[in-house]
Structures are given as C-alpha cells and as structure tokens.
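Here the complex is missing a single protein chain, while all its other protein chains stay put.
Lettered A and B in written order, each chain numbered from 1.
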Amino acid sequence: MAKLLMKGNEAIAEAAIRAGAKHYFAYPITPQNEVSEYLSRRMPEVGGCFLQMESEVAVINTLFGAAAAGIRAFTTSSSPGISLMSEGLSYITAANLPTVVVNMCRAGPGLGGILPSQGDYRQMTKGGGHGDYHLIVLAPASVQEAVELMMLAFDLADKYRNPVGILADGLIGQMMEPVDFDALPKPTVYDKSDWITDGAKNREPHLIRTLFLDPVPGEIENRKRAEKYRQIEKNETRYEIYNLENHPKLVIVAFGTIARVCKTAIDELKTMGIEVGLFRPISLYPFPYTELMQVGEKAQMLLSVEMSNGQLIDDVKMAMQGKKPIHFYGRQGGIVPAPDEIVEEAKKLFNVS
Amino acid sequence: MPRVIIEKDRCKGCELCVRACPQQILRMTREINVKGYFFAEVFDQPRCIGCTLCALTCPDMAITIGANSVVYRFFEV
Partner (left out) sequence: MELIFKKPESLTDTITHYCPGCTHGVIHRIVAEVLDELGLRERAVGVAPVGCSVLAYNYFYCDFLEAAHGRAPAFATGLKRANPNLIVFTYQGDGDLASIGGNEILHAANRGEKFTTIFVNNAVYGMTGGQMAPTTLPGQVTTTTPFGRKVDDVGYPIRVAELLATLRTPSYIARTSVHNSEGIIATKKAMRKAFSYQKENVCFSLVEVLSTCPTNWGIPPKQAAEWVGEHMVPYYPLGEFKTPEKVH
C-alpha cells in the first residue's frame, strides 16, 4: 500500500487499530472528534468496540476495567477532558495498568479555546492527578510521527504497565499529511496472564488494587514504581536535533508542531548567516535532560519556544542547571507563532536588527 | 438430627442469630472470645429443627449446620 493522505486525528485512530487496540472509549470534545467519528465506523469493521461514554470521568475508568481485562484500549480527548481524567490516571498508574490517552491540547485554562496550544505540558508531564506518579509522555511533530508514536505508546504502556500520554495539539489533529503505515513495526505482544482479571480458573484470584492502609506496603509500592521510572528514564528518552553541525550560539528548544515552525525559522536565519540549532524533545517524560545539557553546553544561550506561558522552560532550566542563559518566547490562547516571529526573536538575541 | 456448630472466635456478638431462631434455642454466653465479644451458643440443641435461619442471618459466617439424618426444608433458598 502506498502512502495515504490522512487527517491527523484519523491517522491516530488507524494507528491504534494497527497496534492492536480494538477498544476505544471516548467523550466528544473539540478538536479531536474525528477520532471518535472515524472509529465509530471503523471499529465494527475490525470486530472492535467503540463506546461513547457519559463523561471523561467514565471514560478513564472504563479504560481501567479494560486494561484489567488484559486488552489494549485507549481514548482521545482534549485539555478539559484530560483534567477530568486526571483522577483516573492516578488510579491506573497506582494499579500498574497500561493504557493510552491522547491529548489534542487546546487553549486553556478553563474552557479556553479550541485552537492549538501546549498549555497542558505541566499537566501531562508533572501529574495532574494526585500522588507520586508519571505518565510516559510522547509529543509528535507530524502526522507520520503521531502514527509511529501511537504504535510505540501501546508497546511502552504494556512493557512498563504504566499509562502513556500522547501530547499533540489541534494542528496535528486537524492537518492532512501523507502517512505510511506499511513501514511500521508489528506491535509487541506482552504476556499479561500473571496479573489480569480474567476469572480465577485453576489459579488463585488476581487482585488489582490501589488502597494501602498500612504505610509500609504503601511505601514499598511507591518505591517499586520509582524504580520503574528510573528504568523508563534510562531506556525511553527520545529527542531530535537539527542544524547543530555548525555549533550554533543559540539553540532553540521546542516540541511538537511548534518545533516545525522553528525549523522553518532556523532555515530562514541560515540564509541571513545566523546559525541557530534546534533541540526537540520527543519524550516529554522521560525528559532528555542529559542530552539537552550536552547540546546546550556547547551553545551560548538557549531559547524555549512554546505555545504556552513558560512551561517547557522549567525542564530546560533543570537540564541546564544554571549554566547558560535561557530565554523564552511563547504565544498563548490558541495562537501559533509564525516563523517570522521566531526569526525576530533570534535576531534580538544576536543583537541583529 | 440437625446440629448447630458455632465457631466462637468468628462471632462478633451481634445477637442477630438469637433474634432469628424460631425455636429460641440460642443465647449469648457470659464468656468472651479472642476478640473480646460475648459469643452466641446453643443451649438446647435437641430442639433444633435445622431451619438454618441462624446461619443465614449471621453476618460473620460463624455458624455451620450439620445433620446426620434427612432434615425438613422449610423454604427454598
């Protein structure tokens, strides 16, 4: 099969099916409704199940049940919906269950707006729900990458028995790009027979719980989870670098769609004789701290470009440990910075007018 | 003949079995069990009709009922 021209939301939906996820539960919210609409038609074709739930609260808990039954299931939503799911994500993490949640981030806080944003960076990477936990968070910059990361998300969720979040935005969801499904790796099948609740036949009952009234086992559970996160940090860091060959004085840090805008700006700056590099984290948790430090150390300064009011910059600061000045440029409310804005910002930093 | 067997250390002394027994052959002891509760006992075993209501009522699975002959079933459960 040749490349298909697909809308991001539909490509993500199809990728999940290719990853073996035949169960999808969701609640309508803009800008990701095409996923539900696509899967309401597609799931019956593959013998799967699409269920429109009564709320995002119900959605995330249905995913808990489905994960406990041992199948691959997922949902898609957008910022306010993810807020409602935060409680459930905390529970799913506490129960060491795999699931995949896609956040087509829109502007916030509150109802905000339906245009693209990265305002959920902290919500996705630093928690949102209660307790010591992390989602594994992956951020695609193109429809093709969204498809690849979607496939990876299910594997990582099963491998580490931890929820995986895809943090994209309305741009990824709404734009049409060519997608190649053929080149994708086959999903990995993990043996779940020693923990799923599929009926206690010829074995002792399996119990999936999150309550630990006794503090000692409670701490042991938390330490086991912390160890899992150390493994994830060791093994699952992903990032992309761009135009670092000529040792640029300035390195832009940006993720997702905005990183593509930055690439255009970098190309434009190059024609003006100004070398700027790009560091694009693909895994937002685990964040590539060490790798960014290695890149940042060689530059004179860094610039965090975001569609939020300074969230990614916190991790850039953590990575750089105060060794280099870090600047910020961001737009909010659903406004996507244009390449010219970033060019201007870079020129300011180079004192070029 | 039916026989009521009370596992005294499971009993929490709620007295619901005493209330349930149609023959009124159960009572609370003046002794306490390992949990510190006065527990239920049968004081007139021969009058037991094997209706099993005491066991059905016990919230703590403290009562088992045996029989060494056919016992009339008073109701379907």
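Note that a residue touches a chain if its C-beta (ideal position, glycine included) is under 8 Å from a C-beta of that chain, and two chains touch if they have at least 3 such contacts.
Just so it is clear, the model here is predicted, and its values are computed rather than measured.
S.K.: Report, in label order, the displayed chains that the undisplayed chain touches.
M.R.: A, B
S.K.: From the listed residues A:Asn33, A:Thr197, A:Asn222 or A:Gln332, report the one that touches the chain absent from this view.
M.R.: Selected residue, touching the omitted chain: A:Thr197.
S.K.: Of A:Ala68, A:Leu115 or A:Val305, which residue touches the hidden chain?
M.R.: Here the residue in touch with the unshown chain is A:Ala68.
S.K.: Which positions on subunit A touch the chain that was left off?
M.R.: Interface with the chain not displayed, on the subunit A side: 23, 25, 49, 51, 53-55, 57-59, 61-71, 73, 87-88, 91, 95, 197-202, 205-211.
S.K.: For subunit B, which residues reach the chain that was dropped from this view?
M.R.: Counting over the whole complex, subunit B touches the hidden chain at residues 2-3, 10, 12-16, 18-20, 37, 50, 52-53, 55-61, 63-68, 71, 75-77.
Quick note on the criterion: only the chains that are shown with their structure count from here on.
S.K.: I'd like to verify one number: the distance from the centre of subunit A to the centre of subunit B, where each centre is the average of its C-alpha atoms, in whole angstrom.
M.R.: 60
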